[in-house]
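Other chains of the complex are left out, but the ones given are in their true place.
Lettered A, B and C in written order, each chain numbered from 1.
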Amino acid sequence: MRLRRSGPAEPSEQLDLGAVATGIGERPDRLAALDPRVRLISAAMLAVTLVSLTSLTSAFVALLAAIALALLGGVPVRRLQHLLPLELLMLLLLITLPFSVPGKSLLEIGSLSASAEGLRLAGLILLKANAVVLSLFGLVAVLGASQVVHALARLGVPAKLCHLLLLTLRQILLVGDEYRRMRLAMRARAFVPRSDRHSWRALGWLIGMLLVRSLARGQRLGEAMRCRGFDGRLHLLHRGRWRRLDSLVLAVAVSVCVALFAFDRWSHAA
Amino acid sequence: MAHIPDGVVSAPVLITGALGSAVLLGLALRQVREEALPQAAVLAAAFFVSSLVSIPLGPSSVHLLLNGLMGLVLGWAAVPALFVALLLQAVFFGHGGLVVLGVNTLNLAIPALCCALLFRPLLARLVEPRPTPAGESMPSVTPQERRRGFLIGLTAGALAVLLTGALVMASLLLSGEAFAPAARVIGITFLPLAAIEGLLTGVVIAFLLRVEPAVLALDQPLDRLSDA
Amino acid sequence: MPPEMGVSLTEASRVGVLAELVEVGFGYPGRPPLLQGLNLRVGESERIALIGPNGAGKSTLLHLIVGLLRPTAGQVRVLGRDCRSEADFRAVRGRLGLVFQHSDDQLFCPTVLDDVAFGPLNLGRTPEQAAAIAERTLAVLGLRGYGPRVTHRLSGGEKRLVALATVLAMEPQLLLLDEPTSGLDAVSAARLLDHLAGLPQAMLIVSHEQPVLERLTSRAVLLEQGQLQPVELHRHAHAHRHTHLHLHASGVTTDHDHLSELPVHAHPHADRQDDD
């Protein structure tokens, strides 16, 4: 659940669904020369490494690296507003963890005592969670969904899942447009969402109507696919070629992850 | 806060989540036939968009999880639909994380499947195909049946959210005693969400029964998308 | 000049202007500006046609008037009130009835009655009042008895009429119609036009279609390159060469003389919708 202040502008009207298709980048992608597969593998390895980090120092280093990746990938700063729900949870952890982790007392409030260990754990989680998301943004999200899914397919993800992803992506944009137009029409008829039965019922109907219209849309989509020879077998267009540069970058990514892991264990021990 | 970010849950929970969701996803994908992919994709998209609708609640607003409704409408196909939604949200919007994707998928998909198993048979009894006079465009579902549909939706929607809340709390608690207070706070936020989600799911089910029972396709078994 | 006179003059110039755009500029984010320094004034009981090529911004203009979009420059005045914030527009939105280009976007309630009552409910009517208003509006449009029908299952023409009803139920003073007859066949379009022609409201109508312009509008403006230009709308005889579909029942001779009847050609053919 994401809590938001209710305002005049509908938050979902601002959520930029189009970015899913084109990629979230707005500045040039400096890593564009790489095969998408390298980027996906590196992102996954990095995420696993990041999650396993235990020292604040190494997590901080990792966050800096993730910021660098996001900058290289061309992620706009505006994009960071999407991290708000994440930070909300982080705030909750920052508030609760110091009091629930036993350890050296930093601060006493009544019978509660905030521990340095708890604060450290919260800080660690804060750094790691943001680092994973930022590196994902820089390495994967700027590619745009089509490239990501094709890369996934070539990495052995089942074709059925890949096709479902591709079809869903395009449909999300179309249904999203439909939703936006319907919301505008509601607003034009003086609808203001409030916490009352009338509003909830209207929004429920809106969701219901989206589903009803989607059923018809799904039928037409199926027909269009059959007209183009779709017989249940799935094919994908493969693109991009693995080059020496890609192997090199993959080797670098592996060594970075190993180094980060080693540094983490060393600095944790120290 | 059904989307747990990376870095919170512990390795055993992560691995269980990854393996569990992989198995569930594999099973579900086997059930969904290729011919039914277009239908599944469009409905998955509709659910994705619907989960962006912000529902006013008290002084703030919430977004729905809709996993109860997805279970009711999609059956098994709810699993890949949820996975696709979570993957997109993690990668492109930074909601949730990559390594916890398995855990998050399980937390939403298990309640969805429970709803499908428990409540689809009940709904199916409401909309058994019955003869309608030719040229009659009046709804064939009576008001009482719609009210029953509303109650089924209400229960399914609320139950799914409560189950998800319990699973999220369990994921945190299993990751460490220290998360207990945070888990409790998160658990509390699921209560109002369950109420509003139940209400909305009920409204949507009553709407579908009235306007287009074909969306529920309840004359077909649980895995309707496998033989659509 | 006695002060009363000055007051009444200003009043007179204000009263009677339902909606006014003053030097309005607008562009979608990340796109070149669409409208620039645009002026428009819709007076009481005026019926204005708004024409222009695809993508000129006609629908955008209507959305600006009802405050679904906010201009980047200039002013929007509705009923003499300067509208800037969402709250300003909320107060006047009930007075402006926007009928969307696609009825499907506008109808989302399970039944016709629910949909028509939706606007009045939003304006603060009780459910009983709203239902009564809805029934009355449906009756006016010849849709008596449509109340319990499922909107989703109506035909295109019926949907368009219901969409009009949903807007009329709010008793607007100005109707904004976005291509009201597009996608309708000749019979449904004629029926809709009959109803529109009988309404008392002022109208701003986006349309290219001759019958609409002919029956409904008193003047026309052309939207091009972000600005509005007046266009004359008048009727006279024309003759020009063009292809025409002729329906000949098989067996009837086809070598009839088409030219003999000039200059006034009374079409004896059953090709109504192809008759431009």
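Brief remarks follow.
The working rule: a contact is a pair of C-beta atoms (placed from the backbone, for glycine too) under 8 Å apart; a residue touches a chain by one contact, two chains touch by 3 or more.
If you're wondering where the values come from, they're calculated on a predicted model, not measured in any experiment.
What you see is one copy per chain type; the file as a whole holds them as A x1, B x1, C x2.
Methods note: only the chains that are shown with their structure count from here on.
Shown here, the protein chains touch in all possible pairs. Measuring from the averaged C-alpha position of chain A to that of chain B gives a distance of 20 Å. Once the centre of each chain is set as its mean CA position, chain A and chain C turn out to be 43 Å apart. For chain B, residues touching at least two other chains, in rising order: 207, 211-212.
Of all residues in chain A, those that touch two or more other chains are 205-206, 208-209, 212. Residue ranges of chain A in contact with chain B, taken from their complex: 1-6, 10-12, 15, 19-20, 24, 43-44, 47-48, 50-52, 82-83, 85-86, 88-90, 92-93, 96-97, 99-101, 118, 121, 124-125, 127-129, 132-133, 136-137, 140-141, 145, 148, 158, 160-161, 163-165, 167-169, 171-172, 174-176, 179, 193-195, 199-201, 203-212, 214-215, 217-219, 221-222, 225, 232-234. Note for the complex: chain A touches chain C at residues 8-9, 178, 181-182, 184-192, 198, 202, 205-206, 208-209, 212-213.
If you check the complex, the residues on chain C that touch chain A are 63, 66, 68, 85-87, 90, 93-94, 96, 98, 100, 102, 104-106, 108-110, 114, 118-119, 121-123, 152, 166-167, 170.
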